[in-house]
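Below: one structure in structure tokens.
All protein chains of the complex are present and in place, except for one that has been dropped.
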Amino acid sequence: MNRLQYIGKRLVMTALVTLAVVLLSFLMIRMAPGDAATVMAGQAGYADETFMKNLRAEYGLDQPLRVQLWKYLSAVAQGDLGTSYVRRQPVLSVILERLPNTLMLDAFALAVAIAGGIWLGSIAARRPGSAGDGAVTTLSMLFYAIPQFWLGMMVMLVFAVWLNWLPPFGIETMGADYTGLARAGDVALHMILPGLTLALYYMASYARLTRIAMIEVAEQEFVKTARAKGITERQVARRHILRNALIPLVTYAGLQASILVGGSVLVENVFSWPGVGTLAYEAVIGRDNPLLLGIFIVTSILVSLFNLATDIAYSLVDPRVELG
Amino acid sequence: MMRSVRLFFAKPATIVAFAVFVAIVVIALAAPLLFARGPFTIVGMPLLPPGAPGLLAGSDVLGRDMAVGLAYGARISLLVGIASSIGAVGIGILFGAVAGYYGGLVDELLMRVTEFFQIIPSFVLLMVLVAFLQPSLGATVIGIALVSWPQVARVVRGEFLSLKAREFVQAARTLGMRDSRIILTQILPNALPPILVVGSMMVGSAILTESALSFLGLGDPNLLSWGSMIGGSRSAMWVAWWTTVLPGLAIMATVLSLNFISDRLNDALNPRRQR
Amino acid sequence: MLVSIQGLTAALPPGADRPLAIEDLSLDIAHNEIVCIVGESGSGKSMTAHAVMGLLPRGVGVTGGRILFDGVDLLQEPPEAMRKRRGREIAMIFQDPMAALNPVVVIGRQVTEQIRAHRAISEREALQQAVDLLGQVGLKDPAALLGAYPHQLSGGQRQRVMIAMALSLSPRLLIADEPTTALDVTTQAQILKLIKKIQAQRQMSVLFITHDFGVVADMADRVAVMRLGQVVENGTVAQILDRPAHPYTLALIAAVPKGASAPLDPAEGTPLLEVRGLSKTFRRGGLFSSRGAVTAVDDVSLTLNRGETLGIVGESGSGKSTLARCVIRLLEPDSGAVLLDGTDVAKMKSGRLRPLRRRIQMVFQDPYSSLNPRQRIGDIITAGPRAYGEDTAAALARATEILRLVGLNPEILDRFPHEFSGGQRQRIGLARALMLQPDVLIADEPVSALDVTVQAQVLKLLDEVRRTMNLAMLFITHDMRVAAEVCHRVMVMRNGKVVESGPTHALFSAPASGYTKSLLAAIPGRGRL
Partner (left out) sequence: MFDRRTAMGAMAGFLSAPAAAQGRRIINAMMTDEPPTLCYPLNNTRVIQQICGNINESLLRFDWQFRPHPNLARSFTMSPDGLTYNFRLRDDVLWHDGAPFTARDVVFSCATMLPQLNPRSRNAFSQIDRMDVPDRHTVVFRLKRPFNAFLLSLMASSAPMMPAHVYEGTDFRTNPFNFKPIGTGPYRFAEWKRGQYIQLARNERYWKPGQPGMDAIYFRLCPTPEQRMVAMETGAVDIAMADDIDTVVNSRLAANPRLVARTDAYNGTGEIAVMELNQRRWPFSDRRFRAAFMHAVDREFLVKAINFGLGKVAHSPIPSTAPYHDDKVLTKYPYDPNRARALLDEMGLKPKAGGMRHRFGIMLIPDGGGTWTRVGQYVKQALSDVGLDAYLEAPDWPTQLRRSGNWEFDCDCNIYGAYGDPAIGTSRFFLTSNIRKGVPLTNLQGYSNPEVDALFPRAASAVSPAEAQVCYSRLQQILTHDVAMLWLYERKPALFHNRRLTDVVMGPNGPADGLGAVRPA
């Protein structure tokens, strides 16, 4: 099967999976007690029957569930994810407004995690059982054990408060209103602490995975062949061991995409990062059902696409894999 | 068996980790005996630093003894960690075993379900579940088990897939054993080591997840957990570091010791090292 | 002398089954000579080859002796100098050509990498040389192969690539570590021929490691027989094969299946087992895709009588194992009938099948994976009877008898499988099958994972058991010599189809089909042993 056909088929699958996500989360969310009218009444600090009735009518909450579902599905099919109860704006625009911030943070964290993890992992794998290996293993174990939100608070305390190296929170300097390059630099500076906080956990897993994969690959016959050829140890490590060890890493990166979104809820919360994670938290707390559904839909599409990308990457690093 | 035990304790780090873990368990069990009045009792002024008279770990924003809170927090963390892992492992074994052994439609369905869980951000899903069930200990345990079982199911399924192709399982079939017996007596015992490792890793991550939920205010308000201690003193961090640093260290020590244990378990139970 | 190994001793890491991997080993390899080291698994033959190459595994250290290569002690060479010798002066090829090639790098790159590690030439020039080399080892269209990945090649082609790589810098010594063990017999014959041809052309020395005396007979100028890290006997091929001095050598040679045809028992009456037109097709892919189908068994019929052994012979992928699994209903055939005493079990539902299952039992290939590592021997061999409701005490009592029958001490009931050797495990597996007092025994490559001496014992046991219990036996093997030794009749399979079948003696002495002929011709050491 050629690659384009494969991508086409996967896109259809993505649409199907998304439909399942929509159906399941719609039902789950609508089954839950309480509706948006009560939330808004609570916000207003004052309520009566007409007010509530108007609100329910406005959001179609007075109609039977299947009518609501049908309306919602047909709207989603046209790219309309509804209107946020709390923000009274189109859900899609609310999400798209925040999405770049999260993607930026996640991409940075993932890049740091992968680069750092592979580096640490290959140090450890060079001599299993050595002091370096022990240090890396212990370190990654430690990163695994630290609650992310707490780590965020601690690095904020250390690097922003005690050492004054980096800004503590937000996405840019408040009130500075920079533009252009200065703004990009400002944002980059703000991204370091949350990005590293998010990255450390995954860096630990990449380090572990790289280490295990490299040790495993190093025991394989073709590594012996490589040595028998008389090429240098460095070339053996890079061309033969690492290249093969990368294969499981690619799969793992695909699996992590959705976890990363979940992880950014906490980190974004701690660092006041205006991303989808904080949005999701607000949506849960405020029972903003359309927004919540929208987040599920958008993230599941993104994760599916990311998985598709890693599958293609997988087929590129491992020629044995056929797409299909 | 003895060999596994010996292998398990082969490294000094493991002994330390095991000792830390046992100590935490003992503290958790002994908390009601040591501090009979419970973690919510107000013992003094708020935000007294550690070392203040009678306050080993200082007091929190309400003037409660942090040390008592830390001891009681261990109960919640361990309870949630172990209970939700048992739940997840139970569900995971059930579905993973059936899918891995029988394959076909069940397997296809299970793979789709795990895919769903892979695609949906599980922590957001968990927040939704807990918020809908109303934050309570039960909701936390159920929620964590519900979002983590697919991971176990995948491992179990993989083990079953590879084990069912092994010749001793085929032999069992040719001997005329029933499927249920094959699953229970032939495959499951051999699949246990990786399940045990995944399960013990899961205890650690469940503790982390619980603390995150409590930190966000989605924990049981009647119980003091390490996460809620941190969440409740977020602002106080600026005036009283111990209110957030100490519970965080407690979480870290627990999860770290657990991870060391499961890591060694992995080595000790690894069939490649045995034989 | 090109190579002179003197008093080489290497220690195994603590906890291994013996302290020394190689013990006081001395061996010479002259210019333009093929020296074979032959021995059973664990004899240290492979370690010796790796020691010469300077590639002993981590934890194994040389504790004494010298390896002189052209007068230079390789053991004293600094690592960098040793690296420069590897590939250039000493080259090596390995047992499993799939595992020995990097799966994610194209062939061309793997060949040029070796050339460029030692010679300062451009990639283009190196590729040109690679094309030449690949042509020299008999690969067709070498230029096209440069861009291929290892998995796109057959086993024989891969081993040719390995040989091309090894030859690329015209080494003076080629070490071949069981280079044909993972290959089918016809491919093996071709590769052996190739190595021999190239050795002759280039006048190089070859150190050839093998467990197979047939291969030794075909290849060696001189032979060293190893056992437990020591050379027990050393001499020219004629000396060793014709006048072996050491009893171990003698035993090894005696154990090689000679293909002496078994006595012909006349078979009469209705067959116990009859297979008619059996087919089985495997489909790959999941719910949403199908990637073609492979017909593993294609319209096969056979009959089997009580007391008779029918051999099913074929190379890998011939469908012989699938056929066996369909007969015993581990797989459900797509079409055809499997008649057991006239009852068709081919499509029978599992509920009705269960009582019939005990009549057909199986002995498996892999002595390690065929016994549940977490159960005691007693539990393993009484599992069958217990599954049919026999009470444990009675089953254990019978187990004692059966264990004696297969030549094991009945006291082992409380022990675990890992405490036993491969041959013992095969006996336990046989005992498990016999506990159900089957009518038909299917033996699926029961000896192919065993060393040759053990192999001979197990084959003898199977034959005895068949006779005492009057079993019908379906014997699956890839090895013509083994088939010739135990089977009354032989059926040759290829690509799922029956090529030819007939009484063993007739088939071996006058094969009808060309394929059978080529299989027989490919048997290593044919005529010498």
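First chain written, first letter: the chains are A, B and C, and each begins at residue 1.
Everything below uses one rule, namely that a residue touches a chain if its C-beta (ideal position, glycine included) is under 8 Å from a C-beta of that chain, and two chains touch if they have at least 3 such contacts.
Being a predicted model, the structure only gives us computed values, none of them experimental.
*Asks:* Which visible chains touch the chain that is not shown?
*Replies:* A, B
*Asks:* On chain A, what residues meet the omitted chain?
*Replies:* That gives, for chain A, the contact residues 33-36, 38-49, 51-52, 58, 84, 86-89, 97-98, 101, 157, 160-162, 164, 167-177, 269-270, 272, 274, 278, 282, 284-287.
*Asks:* Given the full complex, what residues of chain B touch the hidden partner chain?
*Replies:* 38, 40-42, 45-47, 49, 61-63, 131-132, 134-136, 214-222, 228, 231-239, 241
The definition used in the following text is that only the chains that are shown with their structure count from here on.
*Asks:* With chains as vertices and touches as edges, which is it: line, ring, star, complete or other?
*Replies:* Its topology is that of a complete graph.
*Asks:* Rounded to a whole Å, what is the gap between the Cα centroids of chain A and chain B?
*Replies:* The answer is 22 Å.
*Asks:* Report the inter-centroid distance (CA atoms only) between chain A and chain C in whole Å.
*Replies:* 49
*Asks:* Which parts of chain A, given as residue numbers and ranges, touch two or more other chains?
*Replies:* Within chain A, no residue contacts more than one other chain.
*Asks:* Two or more other chains in contact with one residue: find those residues in chain C.
*Replies:* Not one residue in chain C touches at least two other chains.
*Asks:* Show which residues of chain B lie in contact with chain C when the two form their complex.
*Replies:* Against chain C, the touching part of chain B is residues 108, 166-168, 170-178, 181, 185-186, 189-190, 271, 274-275.
*Asks:* Would you pull the chain C residues touching chain A in the complex into a rising list?
*Replies:* 53, 55, 83-88, 91-92, 94-96, 99-105, 113-114, 117-118, 149, 151, 162, 165, 285, 288-289, 291
*Asks:* Taking the touch rule as given, give the residues of chain C at its contact with chain B in the complex, in rising order.
*Replies:* Within the complex, chain C touches chain B at residues 286-287, 325, 328, 330, 354-355, 357-358, 360-362, 364-366, 369-375, 380, 383-384, 387-388, 418, 429, 432-433, 436.
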